[in-house]
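Note that this complex is displayed minus one protein chain, with the remaining chains in position.
We just call them A, B and C in the order they show up, numbering each chain from 1.
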Amino acid sequence: MAIRAAVAGASGYAGGEVLRLLLAHPGVRIGALTGNSNAGQSLGALQPHLSPLADRVLEPTTADVLAGHDVVFLALPHGQSAAVAAELGDETLVVDCGADFRLADAAQWERFYGSPHAGTWPYGLPELPGAREALRGARRIAVPGCYPTAVSLALFPAYAAGLAEPEAVVVAASGTSGAGKAAKPHLLGSEVMGSMSPYGVGGGHRHTPEMIQNLSAVAGERVGVSFTPTLAPMPRGILATCSAKARPGVTAEAVRAAYEKAFEGEPFVRLLPAGQWPATGAVLGSNTALVQAVLDEDASRIVVVSAIDNLTKGTAGGAVQSMNLALGLPEDLGLPATGVAP
Amino acid sequence: MAIRAAVAGASGYAGGEVLRLLLAHPGVRIGALTGNSNAGQSLGALQPHLSPLADRVLEPTTADVLAGHDVVFLALPHGQSAAVAAELGDETLVVDCGADFRLADAAQWERFYGSPHAGTWPYGLPELPGAREALRGARRIAVPGCYPTAVSLALFPAYAAGLAEPEAVVVAASGTSGAGKAAKPHLLGSEVMGSMSPYGVGGGHRHTPEMIQNLSAVAGERVGVSFTPTLAPMPRGILATCSAKARPGVTAEAVRAAYEKAFEGEPFVRLLPAGQWPATGAVLGSNTALVQAVLDEDASRIVVVSAIDNLTKGTAGGAVQSMNLALGLPEDLGLPATGVAP
Amino acid sequence: MAIRAAVAGASGYAGGEVLRLLLAHPGVRIGALTGNSNAGQSLGALQPHLSPLADRVLEPTTADVLAGHDVVFLALPHGQSAAVAAELGDETLVVDCGADFRLADAAQWERFYGSPHAGTWPYGLPELPGAREALRGARRIAVPGCYPTAVSLALFPAYAAGLAEPEAVVVAASGTSGAGKAAKPHLLGSEVMGSMSPYGVGGGHRHTPEMIQNLSAVAGERVGVSFTPTLAPMPRGILATCSAKARPGVTAEAVRAAYEKAFEGEPFVRLLPAGQWPATGAVLGSNTALVQAVLDEDASRIVVVSAIDNLTKGTAGGAVQSMNLALGLPEDLGLPATGVAP
Partner (left out) sequence: MAIRAAVAGASGYAGGEVLRLLLAHPGVRIGALTGNSNAGQSLGALQPHLSPLADRVLEPTTADVLAGHDVVFLALPHGQSAAVAAELGDETLVVDCGADFRLADAAQWERFYGSPHAGTWPYGLPELPGAREALRGARRIAVPGCYPTAVSLALFPAYAAGLAEPEAVVVAASGTSGAGKAAKPHLLGSEVMGSMSPYGVGGGHRHTPEMIQNLSAVAGERVGVSFTPTLAPMPRGILATCSAKARPGVTAEAVRAAYEKAFEGEPFVRLLPAGQWPATGAVLGSNTALVQAVLDEDASRIVVVSAIDNLTKGTAGGAVQSMNLALGLPEDLGLPATGVAP
């Protein structure tokens, strides 16, 4: 009595990662795979790492093709999910890996995405206060952005415990798969290997309002975020270096205690022992987030670093984890907690 | 009624990969983990990607610690396996990831390894003619070298079908993990990133006699191998480019047919469709080998390229695949056939 | 009384490297820079590493723009050089970084390039027997392909000395810049980092007939070449592993002596001391080729490895070195013999 899952956008990086995880999921049978420009091609040519699916052929992304599955994962360009989801009834769990249903504030949506707001779905970051409960039994899930996953996990414990001033500074390095599979000159291997570069500097990145939304909800007041993403010479991984001014009187012990409490029992977040720091290489292909937090007493700042795989915990792993919750399965079913290293 | 497995040399790259695979194996429970210089340390500090085992502490590598397990994986420096294995009775399956029991020819062993020959164990490359049968029920297994795995898979079908002259030329590129975790200046990231370099040129690499042994057995005559390994700027993966003079009258169709026949039904070797070529990136973390073969009619050579993950199919995956056979389990149980890409 | 140089195709990788070298050349003043789709853009946006030229604006690639310079470097797509060159008189030295004038055999040209043969110009690899003389005073120069540069330097001494059988096997790894700056999915950083892959396997690569031409000329008989190029996860560099059966009676000493003789006095080829092997990392940005050769006595093959920077010695450096010869300047004027390492 397996769950039948379809993946729309199976030729991209997010769709490919959803498939990699579903192939290892004991409760799922893979149904329709769709693409647009790639419809009609076999998956073996598009995603050669998915050997067991090499002979599967992509169908066009239509509601007809996607209907009749227990779960549909949407890995589509922003703005395309609402129309597809509208045609799928509530008998289908729809998990949107895109941004369309992440933001509650329509004005922020329109400012950053330039299109009408489609709505808000339960947010697929179970570790956030209240999120797990909202995901249980949900029929629609908005998978968080990759950066907001890394940053929210890094900072929410400090805000939940009232330790930090409501202005955070985040600099995050991402592997190039975060920019997708469309061929653009600045993403060529020749350009990115051996080079670090920033983008969306000064508040322009679309993930900024999502971070603000998450942290503000936890803090109970508006938390501003100065966010600078950088492109790192690696295919996968996000290393988020986050800091905020400590509130007066905060001690190193209080910081440690807040993080221990926040992540106690979490299957996919590991607070490292004091003195050990996260590396993205340790979470490659894994749904685990590694986190470490300290108090810089000279600068009076709480400094937190988190590492995730942007495609796993940051996209497809978070999606499957949320699916497990929505369907009443064990939350960690079929999800890798180990990375591929070195 | 899980199989209890110990890993000797759990702090190294091969041992770490064995553990990564065993954690995903539904029939195995992980028992003792040993190290030498690292005994007493927790695995979390040494192998941070193995989150579920972070709190496990390494014990010293002694027969006492290893005894009483159903399977013991040895991931030790060359020359140390025989003494350990001698103290473990036949109730324990011993899978040696080192070189000690790979070569049948004592003179070749002594020439290339400079120490007395310890013996010969069933060879853990099930795809080779006759190998699978020898592994069923075996109590001792010699896991092949990583290069010989890639090269033997690439070339044995041509020799099995009598298509190639008995002189092969192999140039293979390996990720740096093949050189192990010992800190040596030429393996520093600063040195290897952005650089390709050869080593062991001119016949000196220890894996050469192992390739010759495998191919000669299939060919029924001595096959010479000119082997040049190169170090590539990537952590994992082997791309082996192999060629041999075609025997007179050999056609492109005959080459294709020989490879289709050799790999038919193999769970972990995928002969790619004509026109598609293997990339190591497609097998990262996977036990799959990708292979493609063509006839270069101008040069009258059969050219075959194979791609494996040196730590998975090339070491730990081959070890677990062989363990499955030895223990009568499904050969592919718990082993990933999909790579982590991009 | 500086030489005035124009560069056609200044927005690509070859054109950019020509400019980098010309900026450091004490006898050259940089004149017109042209592009096609990029005409009108400033170089600072297209080639941000060329800071001193950041404010220069690209003009369209026309004979009018290029006329009146002492030297014109053409870094254009294959097939476009002849038309441009025809409009530039003999008062202008034309150095073609493309393939159009490299092959003497029209049939081979048409087979591999699929267009009519444009002719043959003096070949810009001064180290080849006779080539330096032909370049002195030349008004037209065909810069060799990057792979043929690496392979010809590696193998011609063996053929010049009559040491090798006329069938060579070459496997070469190239950095991604060799594939150019056009955005193609398989060249994305996400795809190439951490991955090695072959292409043009089985004799199809366009550089194969160029290697055959060069080696055959030296050997005095047709030398066949089995050539497999591979794409390596690095921006620059070629490591060519080349071998050929040794003729009967050839000794290791004879091999060494042939290479010492061939490269004696060469400003840009360094035969390494015995035991040291080339790495592409040591020639990054340098016009130097590193070479090492040995005799594999077991396999009876001469094995030679060369390392070059595909954009420097393999393209733009070879072009400037040839320009120096053509203009009667010191051959090494303005050219870096040191690499940027690590």
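In this section, a residue touches a chain if its C-beta (ideal position, glycine included) is under 8 Å from a C-beta of that chain, and two chains touch if they have at least 3 such contacts.
The model shown is predicted, which means the values in this text are computed figures rather than measured ones.
Peer 1: Could you tell me which of A:Leu239, A:Ala254, A:Ala289 or A:Ala326 touches the chain that is not displayed?
Peer 2: Missing-chain contact among the listed residues: A:Leu239.
Peer 1: From the list A:Gly16, A:Pro48, A:Pro278 or A:Pro336, which touches the chain that is not on show?
Peer 2: A:Pro278
Peer 1: Identify the residue among C:Ala32, C:Leu50, C:Ala118 or C:Val171 that touches the chain left out of the display.
Peer 2: C:Leu50
Peer 1: Looking beyond the chains shown, say which of A:Glu91, A:Glu133 or A:Glu297 touches the absent one.
Peer 2: A:Glu297
Peer 1: Using the touch rule from the top, list residues of chain C that touch the missing partner.
Peer 2: Missing-chain contacts on chain C: residues 13, 16, 20, 23-24, 44-45, 47-52, 54, 176-177, 181, 193-194, 235-236, 270, 272-273, 276, 279, 281-286, 288, 290, 336-342.
Peer 1: Using the document's contact rule, name the residues of chain B that touch the chain not shown here.
Peer 2: 13, 175-177, 179, 181-185, 187-194, 233-235
Peer 1: Could you pull out which residues of chain A are in touch with the chain that's been left out?
Peer 2: Against the missing chain, chain A presents residues 167, 169, 171, 173, 175, 188, 190-199, 201-203, 208, 224-226, 228, 230, 232-237, 239, 241, 243, 277-282, 284, 292, 294-301, 303, 305, 307, 342.
Quick note on the criterion: only the chains that are shown with their structure count from here on.
Peer 1: If you tally contacts for every chain pair, which pair is highest?
Peer 2: Chains joined by the most C-beta contact pairs: B-C.
Peer 1: Measuring from the mean C-alpha position of chain A to the mean C-alpha position of chain C, what distance in angstrom results?
Peer 2: Their C-alpha centroids are separated by 45 Å.
Peer 1: I'd like to verify one number: the distance from the centre of chain B to the centre of chain C, where each centre is the average of its C-alpha atoms, in whole angstrom.
Peer 2: Whole-Å distance between the two chain centres: 37.
Peer 1: Which chain A residues sit where two or more other chains touch them?
Peer 2: Where chain A meets two or more other chains at a single residue, that happens at 13, 177, 181, 193-194, 235.
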